[in-house]
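One structure is given below, encoded as structure tokens.
A single protein chain has been omitted from the complex, and every remaining protein chain is retained in its original position.
Up next, subunit A:
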Amino acid sequence: MTILKAENISKQYRLGLVGTGTLKHDVNRFWHRIRGKEDPYSKVGAVNDRSTQAKEEYVWALRDINFEVQQGEVLGIIGKNGAGKSTLLKILSRVTGPTTGSIKTKGRIASLLEVGTGFHPELTGRENIYLNGAILGMTKAEIAAKEDEIIDFSGCAMYIDTPVKRYSSGMRVRLGFAVAAFLEPDILVVDEVLAVGDAEFQKKAIDKMKAISTGEGRTVLFVSHNMASIQNLCTRVMLLNNGMVDIIGNTEDVINHYLHKYRNEEVSQDLASRKDRKGNGKLKFLDYWIETVDGKKVNAMQTGGHFNMIIKVNNVSDFSLNNVRISVGIDDDQARRITVLGNDLTNELIELSNRQIDLIKILIPKVPFQAGNYHFTLFASEGEDVLDWVMNAGSFEVEHGDFFNTGRTIQQNQGNILVHHEFH
């Protein structure tokens, strides 16, 4: 049974400051409306792409979103920062309305965008459980029935009759989450950033979320950045990109699509001109390539072969960097970190003279990777200072090769690292 149906949801935002120009637009809009004409600004608006400076005054945070959710389904919503996830969440929670379109639902929606909403500092923990529960849509009787469980789950039993203003921030979060965890709506909308607090409570919170979403046939819409928890919880996933639905389908397909598409988009950019880098900028990664041991550039490594990875760096500063640490973190095509290469591990010294471009050569004898596509992150530091750090800086291909010198290799789904070993 379809429990929730979204049709042509769009949301337009106005960019820039609210000022006299806003009043002019409001008046114009009002003038159009009383003559029965369409909103003059509903036609304009840029696509929600945050990497470019907006040229128009209006932007579509969401554009023509359509989807259906079946009863008992756990739908994951993923996408890069700024893809429109939070806006969609807000519309589903009825915190803000859509500009066009409609969402029809057959059940009560409760949303958890934040824990402890509406806590009053002067009220005691117990009083706040009731207040917060009621804000989230529970009745007094429902809360009373679960009061003991909530207090127990929060671990704040000792302070439950103390005003919340005396609580530590961690206790406040725990109490807030405890109330939310005992909500029982037909449809639950959750933002994963909720799982906060210390490590122990985080685990408890995630377990509870899992229990909520898997047990009792509850319908859940779950927004997350964490592919592992999406994979773990969701039956279906929707991928948003620039405010539009990119793809919606079964979890594995969508996640693969997401990883390939966005990671490849990133690595296809010129490394020197990447803007999404961290560090103090004294050093800059410019380029990279793979070559054979005799210095011939190649497109791919071969399993079991000997290859050099060359990283071109520029010491932009006026001083020489005498003890640089360079790390290459290698990820597989599921964005799982599989290993790290680093001169701190091999205990080799790297010195870079001021205002000079250098080539750093990393020899990988007997390449241990299975055939496939690998991405890597580049990191450089000197002492405590991060010099340059580019996540997902590049990628390389590995082709089939004879690692064991027997013509054999491990099966496809048996991992992607080969280890030299001998039986005696």
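FYI, a contact is a pair of C-beta atoms (placed from the backbone, for glycine too) under 8 Å apart; a residue touches a chain by one contact, two chains touch by 3 or more; residues count from 1.
Here is the rule we go by: contacts and distances are computed from a predicted model.
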Inquiry  = Tell me the UniProt protein name of the chain this structure doesn't show, selecting from "Cation:proton antiporter", "Transport permease protein", "ABC transmembrane type-1 domain-containing protein" or "NADH dehydrogenase".
reply    = "Transport permease protein"
Query = In the full complex, which of A:Y41, A:Y130 or A:W389 touches the chain missing from this view?
reply = A:Y130
Query = Which of these, A:T2, A:N250 or A:S320, touches the one chain of the complex that we don't see?
reply = A:T2
Query = Looking at A:K24, A:K37 or A:R108, which makes contact with the chain not pictured?
reply = A:R108
Request  = State which residues belonging to subunit A touch the missing partner chain.
outcome  = 1-2, 13, 18, 22-23, 26, 90-109, 111, 113-114, 117-118, 120, 122-123, 130-131, 134-140, 163
